[in-house]
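Then we have chain A:
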Amino acid sequence: MKKIVLIGFIALILSFFSIAPTQAAEPIKFGFLHTLSGGVGQVYGVPDQAGVKIAVEEINKAGGVLGRPLEMISRDDKLKAEVGVREAKDLILNQKVHWIQGIVSSGIALAVSAYCKTQKVIFIDTVAQSAATTGEKGHRYVFRITTNTTNYARSIANAAAKFWGGKKVFIIGPDYEYGHRCKKDFMKTYTGLVPGAEVVGELWPKLGTKDFTPYITKIMSSNADFVYTSLWGGEVLSFTKTAWPFGYFDRVKMAGQDWGNMEGLSKMTRKAYPKGVLGGSHYPWWLLDNPINNVYYPKFKKVTGMDAGLAAASGYTTVYAMKKAIEKAGSLDTEKIIDALEGMVIDSPVGPLKIRACDHQAMWPFWVGPVAFTKEFSWPHITDAVAMDPPDKGYRTCSEIEAARKAQK
Partner candidate 1 sequence: MAVNDVSLNIEEGELSSIIGPNGAGKTTLFNLLTGHLLPDKGRILFKEKEITGLSTHEICRKGIGRSFQRTNIFPRLSVFDNVQVAVMSWRKKSRNIFLRAQRLLREETDEILESVGLGDKTEKTAGLLAHGDQRRLEIGIALGSHPELLLLDEPTAGMSPEESERTVDLIQGLAREKGLTLLFIEHDMNVVFRISEKIRVMHMGEIIAEGKPEEVRANEEVQRIYLAEEA
Partner candidate 2 sequence: MKSFFKQRNNGKAVGLLAAFAFFAVLPLFIGEGYISLVNEMLILAVAASGLNLMMGYAGMVSFGPSGLYAVGAYTTALILIYTEIPFGLALIAGPVMAGIISVVVGWFCVRLTHVYFSLLTLAFSQIIHTIIFGWYGFTHGDDGIVDIPVPEFLSSITNYYYFSLIIVCICLALLWMIVNSPFGKTLQALRENPERTEFVGIHIRRYQLAAFVLSGVFLGVAGSLYCGFNKNVFPDFADVMKSTEMLVVCLLGGIYYFLGPAVGSIVYIFLDKTISSFTEYWPLALGLVIIVLLIFMRGGIVGFFSESVAAMKERGRAKQHVSH
């Protein structure tokens, strides 16, 4: 027995090093690097993987790219930056992928982006939202095909000014850079729209808080005009469930960018939902009527059984964007692909998107509207949703980006 284990071990270790990287033959390889296990990240990573798979299957069935099939090499970053970089190295150096896409955590995205820069490999961020990735820390090899925090803050501030316009703002957000950045961006835009607006109170529950009772009671006893929140993901659901019986949503006005996404809303019932909250969504598929979404969404729903699909829509779009860029470039030369991507208009389930040449950010729109129940659906959703028109308004201008990058140096 012991001998068998011993030999097995040695064989395993030897086999590991003998896996020679297969020569770049037929398929065009790309890396899908995402959080597929551990904690909250997988709520985005797992559906994204499904979306990408759907795109790859569709493309390969239709004859591939430049006559070659696509091959997705999927890796788990475990929501740890060091693992993210380790897997990025493996994908680039050993698997020789042509681009990497995915990533939910902004920190990991920045790290992988920095590594891809040194290796001159394209990295496309499909979920992580930190504006810095394509802003201050942007470079030639990084792209983003999703929204970013600037768009959140601007869209929500616009809607809040339009719907309410109060001067006393209360802030609640998760206690890390994302939450603080959102507050700063939000207040900057909002004070521009409503001069004299100020923060009258703020709360910073630690990331992952399950029981918001004391936070809710504190907010309810403040006399703010409305609350801006950057709570996201599961915390949207937790907060709502705890707040509802207090009659919170009848008494307090609240706005938050993640409060219109299906990730949080799809499981809510009429017995507890963020009634009247100004929520935002990257992908309000029930409002969209375009040929791509009409085909893609039913397929996604059929494959995964999920309603929540903001990450998947980005992943799906990204694969098609790369197909278009490679075909336009006519080769797999990274520099040519980048040139092709810059300024290109790509098709997506949310409509045509322009990839801006100056910062490689897709002009992905962001919809904001009050959350309500309608007769059409069995879950709450944003109604009267409006996005910035054109979507570019939600993002910093090219000159702002340039200034920010200069200030960074």
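The criterion applied here is as follows: a residue touches a chain if its C-beta (ideal position, glycine included) is under 8 Å from a C-beta of that chain, and two chains touch if they have at least 3 such contacts; residues count from 1.
On how the list was made: all candidates are chains of the complex that A comes from, given by their letters.
No experiment lies behind these values; they were computed from the predicted model shown.
Candidate 2 is the one that touches chain A in this complex, out of the options 1 or 2. By the touch rule above, chain A contacts candidate 2 in their complex via residues 2-3, 5-6, 9, 12-13, 16-17, 21, 36-38, 42, 46, 75-76, 78-82, 85-86, 89-90, 92-94, 105-107, 110-111, 113-115, 130, 132, 137, 175-178, 180.
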